[in-house]
Every structure is written in structure tokens, then in C-alpha cells.
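The complex appears here without one of its protein chains, the remainder shown in place.
This part shows subunit A:
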Amino acid sequence: MQFGVFSVSDITTDPTNGRTPGEAERIQAIVTIAKKAEEVGLDVFALGEHHNPPFFSSSPTTTLAYIAAQTTTLQLSTATTLITTNDPVKIAEDYAMLQHLAGGRVDLMMGRGNTGPVYPWFGQDIRNGLPLAVENYALLRRLWDEDVVDWQGQFRTPLQGFTSTPRPLDGVPPFVWHGSIRSPQIAEQAAYYGDGFFHNHIFWPKEHTARMVEFYRRRFEHHGHGSADQAIVGLGGQVFMRRNSQDAVREFRPYFDNAPVYGHGPSLEDFSRETPLTVGSPQQVIERTLGFREYVGDYQRQLFLIDHAGLPLKTVLEQLDMLGEEVVPVLRREFAALKPAHVPDAPTHASRVAARQASLEEVSA
């Protein structure tokens, strides 16, 4: 099982001292966080994509390439890549390029983006969100899977004899996850292609997550990619830890109360009960996280959100230390002991190259 962190790249005022980091500072902090994630033994760093303040991450492949150059094992991913407003040709090119530079340590998570005003900036309309996700991804697949593409669709200039370069590393495109909080159509899309499905698992009660994952697993099996329990599932999660759980609650409360997405609403206690948010000791985080398996089954990737809402870099790095030293080693051991042998690990470039090789040999034999 893979463990990691994901960032939405928000630049938010620290509510405890009124200080807002500049873009330069926050961008360097993200690089520091990613490098630290590898250093403490985590597997994955995923970065969001946004085109409006207060977020800085408009160009994830630039950032991820820079991180790739300074790491050796860290898997680089997105959370999410906007499949609706990006040109699929550019996604194909940018992420294949990143894949080469990072030696295959790249996968992507597709998302639609739910900020209405962003769409027209890129010549689109949020009311077409779902058809855009369907058509753009269908084109992206062809651009990666076929060397020469003739194509015509509803939303983009037709392509004649087009070759997306560079070609995917070793002939194997990056693995793709599809992220959605509540659209069964996106779970259906992930299942149709045999791709991974990721549930953000932060903002809403676990019942929503359970329902989406169950639907994805059922459809994954329907589309012939394996049994339902072999589908590739990833979850988000949000934690804040201190040795003593009362200290964690006291320190995190102002960040929670003022958080951009859910702040000024429910209490920290109510939100912790209603959603997967865990604020407490490392042991509490271990116990809560192990419980996720009970409603989504054996899953392949767990990403934590730890750097939002104005939390200072120093605090984020302390969270990474605790994850790496105390939480993830236990989770790795416990999850591995529970997982049946026929449930696959999260796909990596190496495993996908091996699978491709095996299928080529099967064909030639």
C-alpha cells in the first residue's frame, strides 16, 4: 500500500498570527514538504491544479519536475489535473515529458474542477463538465495509446495524423486515477477504463465515500478488469497530530475554525465525528485510518492533507515526521497483514512495464 500527502496549494493567512506567506515562500515550502515526504519514508506526493487565487499551483508539471530532480523514490501525482479545462493534447504532452524526466515516477488524478468562473477563462462552460471529462479523457487515452491519431470531437479542433510527443516512457503511459466526491458517472468512467478511483474523503461523511467506492468496484468487475475487490482505490484524509491529543485539538482549532472550505461552520468536534478528520495522537490517527478499510475494502493508496488552512511550514514538517516515524510504519504492517494475496498493489511504472511485457510475450507465444 502507498502512503503520501497531497496539497491543494492554498495560500492562506495563519489565523493565529495574521501572517500570510508570499507566493515565493509558499512555493518553496511545497518543495520542502515534498522532499521531506520522501525523507521520512512516504511514497507519494500529489499536487493540486488551480487557476485562481488563493492557490498558486497553476503549473503542476513544472513543480513536479523540479521535485523529481531532487528526489529518487517519491511517486509524483496530482490532486487533481483538470480534465475539463485543459487541452487533452497538452496533458498528454506535459505528463509524458514529466514521466520521462522523473524516470517513470508519475501518475495523475483527473478531476473536473468545480469552480464555475474558471471554465470560461479556458473557453469552456461548467455545464459541460461531464461531457468534457468524457471526451477529453477519451482523447487523452488515444494520444497515449496510439502513435498516430485522427480524431474529431465536440470541444476541440480536430486532429489529423497527430503524434503526441514525447511518447510515453517504455511505451507505458502514466497510471490514471479519477477523483470525484459525488458523481457516479466519474466512478463509472474509472471502472470502464480499469483506472484507479480516488475519493477525497475529507469534506463529507464516510457514507458518501463508501457508496462511491462500492459502485466503482461493482462496475470495475462489470467491465471485466478483475473482481470488485481487485479494483484500485485511493482515499484522502485529513489529520493533525500531537503527542497528547488535547494539545492537537487546542493547536489545530483556530486553523479548523477559519479553514477556507469548512470554516465558520460546524465545531471541530462535530466535524471530526461526521467526517474522517482526525485530530489527536498518532495512535488515534492509526486507529481511525485502519478503520477506513472497513467501509471501502482493501485499498491501494492513502494520501493525507496536512499543509492547508495557513498551517506554518514548521508544523507541517513536524506532522510529516510523525507520519513517517510513528503512523505509516504501523499502517503499512497492519494493512499488509490484512490484505489477501489476490488484491493488487497500486500500479507503478515498473509493474506496468512488466505487465505490458508479459502481455506482449503472451501474444507472440
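Everything below uses one rule, namely that a contact is a pair of C-beta atoms (placed from the backbone, for glycine too) under 8 Å apart; a residue touches a chain by one contact, two chains touch by 3 or more; residues count from 1.
Methods note: contacts and distances are computed from a predicted model.
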item: Chain not present in the shown complex, as UniProt names it (candidates "Protein AroA(G)", "FMN reductase", "Peptide/nickel transport system substrate-binding protein" or "ABC transporter permease"); value: "FMN reductase"
item: Absent-chain contact - pick from A:Q189, A:T289 or A:Q319; value: A:Q189
item: Chain not shown: contacting residue from A:I27, A:V40 or A:A138; value: A:A138
item: Touch residues of subunit A, complete complex, unshown partner; value: 130, 134-135, 138, 153-154, 182, 184-185, 188-189, 191-192, 203-205, 208, 211, 215, 223, 262-266, 270-271, 274
